[in-house]
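What follows is one structure encoded as structure tokens, with my remarks underneath.
Note that one protein chain is taken out, while the other chains of the complex remain in position.
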Amino acid sequence: MLALFAIALVGCDAGVPKSNLAPAKAKAAQCVEPTAEMRKNHMQYLLVHRDKTVIEGIRTTKHSLNECINCHIAPTREDGSAVHYADEKKDHFCASCHTYVGVKLDCFQCHADRPQVAGTINYQHKLSSNTYHLSAKGTQPNASDLLWLGNSQNQGVTQ
Amino acid sequence: MSQINAYRRKFMAALSGIAAGGLASGVILRSVQANDVPAKPVDQPVSNKVRWGMLIDINRLTDGGASMVEACKREHGWGNDPKARPEQQAQWMRTVKVTDKLTKHSFTLPVMCQHCAEPPCVDVCPTGASMKRADGIVQVNKHICIGCRYCMMACPYKARSFVHENLTDQQPHSPRGIGTVESCNLCVHRIDKGQLPACVEAAPNAVIFGDLNDPNSRISQAMKALGGSQIRADLGLNTGVRYLGL
Partner (left out) sequence: MSSKTIVYSELRASKAYYILLSICFAIAGLGAISFFHLEHEGHYVTGMNNQIVWGLPHVFAIFLIVAASGALNIASIGTVFSKTIYQPLGRLSALLAISLLIGGLAILVLDLGHADRLIIAMTYYNFKSIFAWNIILYNGFLALCILYIWTMQDRKLKAFYPYAGFFAFSWRLILTLGTGSIFGFLVSRAYYNSAVLAPLFIALSFALGLAVFIILLFFTYRLDKRELGDVVLNRLRYLLAIFVAAAMFLELARHLTALYIAQRQGVEQFILLDGGIYTLLFWVGQVLVGGLIPLSLIFCRALKNNHWSLLLASILVIIGGFVQLYVLIVGGQVYPLELFPNAEVQSSFFDGEIHAYAPSIWEWMLGLGGVGLALALFLCGMVALRFLPKSLADSELVAH
């Protein structure tokens, strides 16, 4: 019993955990909003932004969760192991505080909780471009590259 | 008139054993207008003036759409969930081999969410998580999806999948996770940036992507000339994904 109590006390002594700001500080001097504001209301910003993004397709980067992750979280630790929200170490930026205050979040059930490491194939082509990635840039589109469009006049002649 | 001719041409082509696309004589390349589909400014909401759609020419898909499926897998990271059994794996898109029972005529086509104008999945969703964006893209707002799977019961195309387990390291641009339903979303994240969906890029010779509401868009022109059949047209859902050679 006493031992349990002691463990509990030690837990209390640990105090507020230091959130790991090093990755973010290396990239920018200042967060998108003042630090105090972010500490208090980051969830409001995320909540508003998520609906705007999913429902209206507004994809500004300022309050985007992806950008939070890109800036605040290093994909791997120094020993090369992956940093995840659910890790026992609780050194994921979000986990360090959320574990302490006991607020469960389900963001990372769906969202990636660390920046992407291995790049996927980079698709560069715009909707409006008339060349596809198979044809070399600047050249005229090849006939076989484009869908065949019927023309009634021509067809009338050929058939 | 033009449609009849188009069908006749295709029929002739099939008879002579030449793929429809091989007949170059009548091919007219409409000059694609540069601003056919302007990229939307990131801070502007999508508008209902556009409706995205896709026209897939089955005869020009040499692999039946397998490369499109692969591109989709790569883009969204589905299909290799570690714990799910094969029948529990998500499948946003698959190739279906169809053989007519009487004629034995056979073809293969890719099937995914058909982005209906009247989507049954949106009608049945109790929370509104299954939604149609203003620009006609049907998708799941996973933030309010409770995982009831009623949309999966309602979809005639079997386009939706349920995530049966905890996932990590998803694609940052395509969140997917436990207890929610998911499906093809026409690569919204790419469209909003003015890029083509991954599957369209993987099959550029067989697929046209564009704005169905704009009569001058390449896809509208192509559909006007050649038609564009729907799977299960009898349901009257007015799908955004159309096929040639069905």
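Going by the order they are written in, the chains are A and B; count residues from 1 in each one.
Keep in mind that, in the parts below, a residue touches a chain if its C-beta (ideal position, glycine included) is under 8 Å from a C-beta of that chain, and two chains touch if they have at least 3 such contacts.
Here the structure is a predicted model, which means the values were calculated and not measured.
Undergrad: Touch as defined at the start, partner being the missing chain; which of B:P45, B:G179 or B:G245 qualifies?
TA: B:G179
Undergrad: Just one of B:Q44, B:T62, B:T99 or B:N216 touches the chain that is missing; which is it?
TA: B:T99
Undergrad: Spell out the interface residues on subunit B facing the chain that's missing from view.
TA: Given the touch definition above, subunit B has residues 81, 83-85, 87-91, 94-102, 111, 120, 122-129, 144-150, 152-158, 160-166, 178-181, 231-232, 235 touching the missing chain.
By definition in this document, only the chains that are shown with their structure count from here on.
Undergrad: Any idea which subunit B residues touch subunit A in the complex?
TA: Of all residues in subunit B, those touching subunit A are 1-3, 5-6, 8-9, 12, 20-21, 23-30, 32, 34-40, 42-46, 55, 57, 60, 74-75, 131, 133-135, 139, 141-143, 166-173, 175-180, 188-196, 198, 201, 204-210, 218, 221-222, 225-226.
Undergrad: Where on subunit A does subunit B make contact in their complex?
TA: For subunit A paired with subunit B, touching residues are 50-52, 54-61, 66, 69, 82, 84, 86, 108-116, 120-121, 123-128, 130, 132-134, 141, 143-152, 154-156, 158-159.
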